[in-house]
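Complex shown without one protein chain; remaining protein chains in place.
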Amino acid sequence: MTSPYPFAAIFGILIVALTIASGLIWIERRLLALWQDRYGPNRVGPFGLLQVLADTIKLLAKEDWIPPFADKPVFIIAPAIIMITVLMSFAVIPIAPGIIISDLNIALLFFLAMSSLGVYSIVLAGWSSDNKYSLLGGVRAAAQMLSYEVFMGLSLMGVVLLSGSFDLVDIVHAQRKIWFIIPQFLGFVLFLIAGLAETRRLPFDLPEAESELVAGFHSEYSGMKFGMFFVGEYLGVTLISAMITILFFGGWMGPVLPPIVWFLLKMFFFIGVFILMRASLPRPRFDQLMAWAWKLMLPLALANLLVTGAVVLAFFH
Amino acid sequence: MFSLVRTLWDVFLHSFKPRVTRQYPEQPAYVPPRWRGRIILSRDPDGGERCVGCYLCAIACPVDCIALQATEDATGRRYPEFFRINFSRCIFCGYCEDACPTYAIQLTPDFEMSEYKRQNMVYEKEDLLINGTGKYPGYNFWRVAGVKIGGKDKGQAEREEPPTDLRQLMP
Amino acid sequence: MNVIAFYIAAAIAVLTTVLVITRKNAVQALLYLAVSLISVAVIFYDLGAPFMAALEVIIYAGSIIVLFIFVVMMLNLGKRATEAESKLLHARMWIGPIILAGILIAELAYLLAQGNTRVGAAHVIPPRDVGLALYRPYLLGVEISSMLLMGALVGAYHLGWHKQRKPETQDANREHATSPDAGRGPVRTGSGRTVGAP
Partner (left out) sequence: MNRTDAITLLPLIVVAGTSVLAMLATAVRRSHVFTLCMTLAGLAAAFGCAWPAGARAPRQVTALLIIDDYSLFYFRLLIAAVFAIAILTYDYLRKRDLHREELYILLLIATVGAMVLVASSHFASFFLGLETLSISLYAMIAYLRRPRPVEAGIKYLVLAAGSAAFLLFGMALVYADLGTMEFARMAQLLPGTPGDALLISGMVLIITGIGFKLAVVPFHLWTPDVYEGAPAPVSAFIATVSKGAMFALLLRYFYSAGALANRHIALIFTIIAIASMIAGNLLALLQNNVKRILAYSSIAHMGYLLVAFLVGGEFAVDAVTFYLVAYFVTTLGAFGVISVMSGGDGEPEQLEDYRGLFWRQPALAGVFTVMLLSLAGIPVTAGFIGKFYIVAAGASSARWALILILVISSVIGLFYYLRLVAAMYATPDKEPAAATMPAAFIGGAVLAALTCVLLWLGVYPNPVLRMIENVFPK
């Protein structure tokens, strides 16, 4: 059921998503500080909450520099692509009954399609900068995101088998009895890892690895273009957390509290997990990353799919 | 694989540990008495400048941040005509203090020296001189030095005998 | 079926495909190809094949073209490649195929204008139906496709195998270097030069 007020839903979700994403900049810095026994930003406004605003103003006020050697149109389009693809994905996220922009019957595939288009942003940013470090970052991003996309899709197919639908609303409804985290624990772990790699979050941030590639694909970006990559990354984290909530943790379902609160609680829990991973895990080498994807994750995802299919066929058919 | 999970848990446990960050401006930092911070020029207990303009500090300074010009007053007492320390260069090594024969130049436990303009980091003598003796309260160079200055002739310094007339020693 | 959406998507598809052919820069051409594929996906969705549309985006636009771009990025095509391409775009090269293609298009337009196709009007086909069709009546097709892919894989593995061979030759060199008569090899030139230096 699509929302009765489509424009209200679109703007509501747009604003909430953007607010959460930019708020994440603050949340992440505070949480990282917490786990590193520090305070983090706490000067601007109460608890440093206005730090986000300060950062935004800073980014907007910075010089928007396009290098003369760059491929200009591509250079400009690249950061927009990541925002577009991630925000498009939010269109199919059911936040609570009735709060959804478009109840698509292939919502899950739509999410996968959009995340696979997100690769373009990184690759093109790296390519158009015409800088060897950026190019290397772009090449890494292409290899990494393509590889992890493969089993990202496969790891979700267990959920699809259990719920019998690509529709996210149906998937949430199918978790009335039991959250899919129990029968699909392996799928959950795989999706979590793939999600990390897809959003290029820290253990897997090789495309931008500061220590070796001087920020990789966005070396040449400044001002709000850089800001769009920045916010795009946090939007990606929000999106993946929302997807985990919907696919494995029963979406908006929960006792006592209203559905939307449950949804946000669960989502923020996973955002916290993402940040915790950033705080604790070291970055792998690139060949290790690729080897894990193809030699470990892909077989595991296939095995998960096989076993789930067999069980569904044997007991629920 | 398990170690990764354990790492996550260990890091998570840090949420309940005290923070090591010091909230600096509100909670002042403890500075030990012998901290090598901002440089001052001290005075004798009687209020005169201790510095005799011997240039040893300027020579000892590894970054050449001290500049001075010695001069003499009418009574023959040496003092710096100007004394300038560029704190944007100073590395607070304390060599000047070591080199100073008169305990004039001293390092203090003060480090809050931020300025918006670089030029303001250059301290002149009037900025450097304090109304006190610093770490060596009783010491007065001119009272112990055997130099003749106004109001004190040779042999009038502390623990000094009047000068011997060499001609009286002749056999 | 939304006619306006169809025509917009179709126009974009045609336009971008033309741009794919006329671009001199390989990456830009590939980008237009990606846009063209996405608009084709929109057409699929419009025609009532959402599953197909999603796969079109995921597989073609999202994976294959990215791989192409990946390879082009690795090839490091510079100005020279662009110049070579611009030579190919000479009128003599494209005028013949363009005329032929024009005739084909005109013919097709004429044929379609007669409008006697028997394929029924589009209705939405959910993914479940696609799955059922694939694994019930067309099961054999899926299996044959798997053989096809296996053939492609084995062939690609064989043709791409020589890259694996390099470590072997290096090993051979190393063995050679450790053998007794290896002293005359390049190992010694450095030391010989220092000894014999004037």
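The letters A, B and C name the chains in turn, as written, and every chain counts its residues from 1.
Here, a residue touches a chain if its C-beta (ideal position, glycine included) is under 8 Å from a C-beta of that chain, and two chains touch if they have at least 3 such contacts.
Treat the numbers as computed from the prediction; the structure is a model and nothing was measured.
*Asks:* Please work out which displayed chains the absent chain touches and list them by label.
*Replies:* C
*Asks:* With the missing chain put back, which residues of chain C would touch it? List them for me.
*Replies:* These residues of chain C touch the chain that is not shown: 107-108, 110-112, 114, 116-120, 137-141, 143-145, 147-148, 150-152, 154-159, 161-162.
Here is the rule we use: only the chains that are shown with their structure count from here on.
*Asks:* Of all residues in chain A, which touch chain C in the complex?
*Replies:* Touching chain C: residues 71, 74, 104-106, 109-110, 112-113, 116-117, 119-120, 123-124, 126-127, 135, 138-139, 142-143, 145-146, 149, 153, 164-166 of chain A.
*Asks:* What does chain B use to touch chain A in their complex?
*Replies:* 4, 7-8, 10-12, 14-15, 17-21, 23
*Asks:* Quick one: which bits of chain A touch chain B in the complex? Just the residue numbers, please.
*Replies:* 33-39, 276-277, 279-281
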